[in-house]
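What follows is a single structure, and I will ask about it in a moment.
The complex appears here minus one protein chain, its other protein chains still in place.
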Amino acid sequence: MSERQVIKRAKYKSSIKDPGTPGVLTMKRERFVFMPSDPRSLMKLNVEFRFIIGHKFSKEAPNKKALLNLTQDKGESYIFEFDSFPDRDACRDFVAMAIAPPANAGKASSDKPSVPPSSEQLSTAEMDRRIKLLQVDSELQKLHKEFVMGGVLTEAEFWATRKKSLDEKISSKSKQRVGLKSDMIFNVKPSSDGQSNRVKYSLTPEIIHQIFAEKPAVRRAYLNLVPKKMTETDFWMKYWRAEYLHSTKNIVAAAAEAAEDEELAVFLKQDDILASEARRKIRRVDPTLDMEADEGDDYTHLPDHGLSRDVSKDLTDSQYDLYKRSFLQDLNRHAAVVLEGRSVDVELGDTRSVAEALTRLKEVESANEASNTHVEQGRSDLISRMAELEDLQGPRDHPVAPLSIKDPRDYFDSQQANAIKTLGESQSGSKHKKSILNAHEAYGSLRKSISEIKDLGLTDPIIKSEVAMKVFSELTLRISNTKYHHGKDPHESILDGLPNATKEEILHQWTSIQELLKHFWSSYPITTTYLHIKVNKVKDAMSKIYQKLQEIKSSVRQDFRHPVSLLVQPMTQALDAAFAHYEVDFQKRSTKSVERPNGFV
Amino acid sequence: MFQHNNNGGGHQYNTNTTNQQQSQAEEEEEDNDVEGLEAWERAYADERSWESLQEDESGLLRPIDNKTIQHAQYRRRLRTYSSSARIQKGLIRFLYIVIDLSRAAGEMDFRPSRMFVVAKQVEAFIREFFDQNPLSQIGLITIKDGVAQCLTDLGGSPESHINALMGKLGCSGDASLQNALDLVHEYLNQIPSYGHREALILYSALSTCDPGDIMDSIQKCKKAKIRCSIIGLSAEIFICKHICQETGGSYSVALDEAHLKELVLEHAPPPPAIAEFAISNLIKMGFPQRAGEGVLSICSCHKEAKFGGGYTCPRCKARVCELPTECRICGLTLVSSPHLARSYHHLFPITPFDDVPPSLLKNSQLLPKSCFGCQQSLLGPANLPGPSVACPKCKQYFCLDCDIYIHESLHNCPGCESFKQSKLDRGTE
Amino acid sequence: MTPVSRKLYTDDVSLLVVLIDTNPYFWSTNNSGLPYSKFLSHLVAFLNSILLLNQLNQVVGIATGVNSCGYIYDSSLAPPNKRAETLLQKLEEFVIKDEELSAEDSVDGIKSSLLSGSLSMALCYIQRVLRSGSLHPQPRILCLHGSPDGPGQYVAVMNSIFSAQRSMLPIDSCVIGAQHSAFLQQASHITGGIYSKPQQLDGLFQYLSTLFATDLHSRSFIQLHKSVGVDFRASCFCHKSTIDMGYICSVCLSIFCKPHKKCSTCGSTFGQPQATVSPTNLKRKAPDS
């Protein structure tokens, strides 16, 4: 637990109205003690937290008082008023932790059964989010009051069902790390203010990280120089100076500068680490690639593959080669880094740690490469992958599972049976009529009747008037019956018909029932003691509500009784269903528990 | 396998079409900027409708007829499915549609922009999907600024998804396949094993900026039996292809909007179940009864008191408004038997029809004069037998329209259905 | 259809596709006081009256036989003054053809007629009409059915029903048999058609003209016998008993009332991956399946 104890000054109130007795509230691990400031007062308190089953607190608002209400299992509650909200919150959090007992509490089942299996220590952030939710959603608050305060559900349980709405507050961003930007740093253009000939580079941790990642030499230099030999700012100034020189493409100048300042030279020279790395890579390059084609071209010494970045093509003397840098190199290097992805997860702010982390990484890599085994492996399957021409390949898709349906009739029967049942008829009509029919006769009779009507013409009149009349009235009757059914328009909401109070009441009950049922069903199948107890608690709560419903029904005015009872009925049904399920399950488990002494499945 | 080849083709096509588009764009640059064009002008500039204009011999304009082409395309599509006859299909799917809303989605090569076109197609897809897989669920994920974000989580109501998507359009930043895969994996890993886990990625970007090694994520997905399919909008990318190959999905690149639509809808019918992926299992489901007429109750979906209508969960007696759904209270899956029936045609697929060989077309007296299905005359112009197809089982002839209708919507062959003997082998199959 | 064209085309122009049950076994055995000849005259009168209502109305008759189905009447082809003749002529031919096809010469119980076939054909025909452009009659299907449902057809029939629902055309059903038909119950309910089982069959025409002659346009403001729908609870494959909650095989969607180790329908054992079919022999399967 974060801090061993909290000591705040607060007023103890026996009730909200009570002005309260000033004093000092001390919260320890398992108990809290209230010492009135004047010793004569009798308002001393010394309560163990395990008797505290819930805590409420006043919304944080300028005009409001900072109240904390600890409800005790025997129903009575201790109200404290604090001087400030921070104080209150401190205590509240402490209480929250205190009454949600430690996860490793072995004795939990014994004296304090309703232990959530994982009672997470709530970070204040978590708490705040919950509070916010409660504040915005009054209904939620009601529920929370009723159940959490009422000790039916623990805080954890209550929120467990609302994870989603909580999580919405924290955007999923935080979990994911962003890859490196795909655009290159050398687009960091120097911004020069007009008059003085100074140029300004703006440097962000992001950029630094990128520089380090792409230019190991710079990184190394940083680690060596800063802060022993120069300050960080100097370092970067040098670096950008070098960059600037490059951008001016004035190689001669670059060379000159390098000559007199060896630190600067580091930046101006070819990145030797890269170079060596590159060579290593060349050696391990995809074997199917024909390296003979460009013999000795290790991508580093050949200037720019022909496309040159600098204007002064003329002076390509060997001495300056050192100071040339090809656009392609940068590009490739950048691409490589981006592909590697951001593998360091240190806080970008601190330059040094970044640098170190990267270096460490590099070392690890090279170490792996040193242990050549999996590289070989990689090579071989690389070869195999390259060797095959994909168009000549067979389908790479995986084998599929066969399906053998024996008899589609099953699918029908599953319908037919009850479809007929609902029509209140046995199927005997068709299935069991065992009348042997001669196909020939049958067809014969058919043909006969056709030809008969052919030469006789239709029967005239088709139907007798009275028959027609009979049928018509029969149909009309049926229609008017169905009409009667649909009579009341389904769209008009019945709720609005009711007086507001009743409506509110009903809706509230409904929501609480929903809440309870959710918890009830979610805790099946019962696997742990904890669930078992939870279910019991929930069940009791539900039976309470059951009474409430009855009261509502009886309380409403005569003229509303019918709709209300209609409304209430499904709720009671739902509850009954739950109880029934509980009973059944209980039977099962009790029978089981015969051979399972501890009684829990 | 066909799919496979198509990719290659798709790739080549695509690259040079993109070139084309660029060059076309340049043209438009030359004759004053595109934005300057009126909406109606642009319509011509893009579609080049005049190119498909036809004249008859007397120089009169003739309405454009591309029926045969469409049918050809359709046959192609059909054949890709038909290979998967008589095998298990993923009837209960949990699909995450991943939509790339990175910078690249703002490209205008699809009008008005890739992003909008994709959104449109996804909407159509979602509706079709739920029509074909009533027992399945969809979720939406977007990639933006290098991270993947969950737009809607798995659910069965098309409207909610569509609304959410339409609300969230707008693109920026890089795309990261890895983050997307990780997110999908995170969500799909929880769902029960009988469900077919799928991800359909609509990818506009040409690159992926990942925080780490994407190969790991791919392996993770593979292990989690998540079937990832990707539809590219720009050009074929190796990594995408790799992902699909690894996870047993399909990879294709859209040439244009029509093609995109086609490709997207190819994912609507349930995919063949990969053998080692397909864990069969028993799913507990409830078959709620319709609430009686007089009954009045508050539905758990949107707390309104309703007379009649609606269904009552058999387990916890909660009221829900429509099926299929998951009971809000006790989490039981609620369906009605017709919903199951909707999927049956996937279990008894109908064999594709064969084209009538030209040799037969020669001697027209052998062929029936009219389509067995719709009685339309099969005779083309000048009383020569026009194009038609025949069912391999019942040997009945159908017109092209019926062919499409039968396979796309009806799912049973009138010929086979209306002859007794065919009943027998249907049983045995 | 654009609102414009709908305005131009009168609302009540309708295309009625009638599926006529010509199941000899049913007709020869049914003693519901409606001999086949009577039935026919009612039918013809009904068709006439439909055509009378609007000269653009179109009626198509499809005979639902035991061994085959076939078009027997199309008002757009037959001359108006020889309707009955043409219909009966075709019908007779059909019956003869159907008899030739019949394999066994005696059966026990009533064989079911091929509802799925005629439904499919009707749908194809209607699709053709719908294709014909923005100006077309409002199509609907009427099943005059008496013989019992054929289990084998279930899947096919359901497919047709859903296809009909997709293109929003109602399937009316008038059951002239002894017992209700689960098929048609569902068909009418799902597609929003009328389902009715006349009590007094000698008054059939009255039923037809009162209920089933109503065009789709008028139905929007008239109360008709919308079928309440079958109870949608399924019943398990194992005991065929209706169930509230059941277990569905994720592979073949067959329904069981209690958990099993192995699916009796598709033979897949639950909780483990399926046996494989290598793509190669699958290809061999494809054509002959």
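Side notes on the structure shown:
The letters A, B and C name the chains in turn, as written, and every chain counts its residues from 1.
We take it that a contact is a pair of C-beta atoms (placed from the backbone, for glycine too) under 8 Å apart; a residue touches a chain by one contact, two chains touch by 3 or more.
As a convention for this text, contacts and distances are computed from a predicted model.
Look at the chain that isn't drawn here: its UniProt entry, checked against "Ribosomal RNA-processing protein 43", "7299_t:CDS:1", "RNA polymerase II transcription factor B subunit 2" or "3' exoribonuclease family, domain 1-domain-containing protein", names it "RNA polymerase II transcription factor B subunit 2". Note on the undisplayed chain: of the listed residues A:T476, A:T527, A:S555 or A:Q587, the one touching it is A:T476. Mapped onto chain C, contacts with the missing chain fall at residues 2-5, 8-13, 44-45, 48-49, 51-56, 79-84, 133-135, 205-206, 209-210, 213-215, 217-218, 220-224. Chain A residues in contact with the hidden partner, per the touch definition given at the top, are 457-458, 460-465, 468-469, 472-473, 476, 479-480, 483.
In this section, only the chains that are shown with their structure count from here on.
With centres taken as mean Cα positions, chain C sits 49 Å from chain A. Each chain gets a centre from the mean of its Cα atoms; for chain A and chain B, those two points are 28 Å apart. Touching two or more other chains at once are residues 102, 152-155, 186, 231, 233-234, 251-252, 255, 266, 268, 273-277, 279, 282 of chain C. The residues of chain B that reach two or more other chains are 1, 86-88, 273, 275-278, 315, 337, 341, 344, 347-348, 426-427, 429, listed in rising order. Of all the residues in chain A, the ones that touch chain B in their complex are 164, 171-173, 176-182, 338, 341-343, 390-391, 393-405, 407-409, 411, 414-415, 485-486, 488, 490, 493-495, 507, 510-511, 514, 517-518, 521-522, 563, 566-567, 569-571, 573-574, 576-578, 581. Residues 22, 24-25, 27-29, 35-38, 40-42, 44-45, 84-85, 88-89, 91-92, 95-96, 98-99, 102, 104-110, 112, 147-149, 151-155, 177-180, 182, 185-186, 198-200, 202-207, 210-211, 223-225, 230-231, 233-237, 240-242, 251-252, 254-255, 264-268, 273-279, 282 of chain C touch chain A in their complex.
Contacts from chain B toward chain A in the complex involve residues 1, 3-5, 8, 84, 86-89, 145-150, 153, 174, 176, 178-179, 182-183, 207-214, 245, 248, 272-278, 293-298, 300, 303-309, 312, 315-319, 328-331, 337, 341, 344, 347-348, 426-427, 429.
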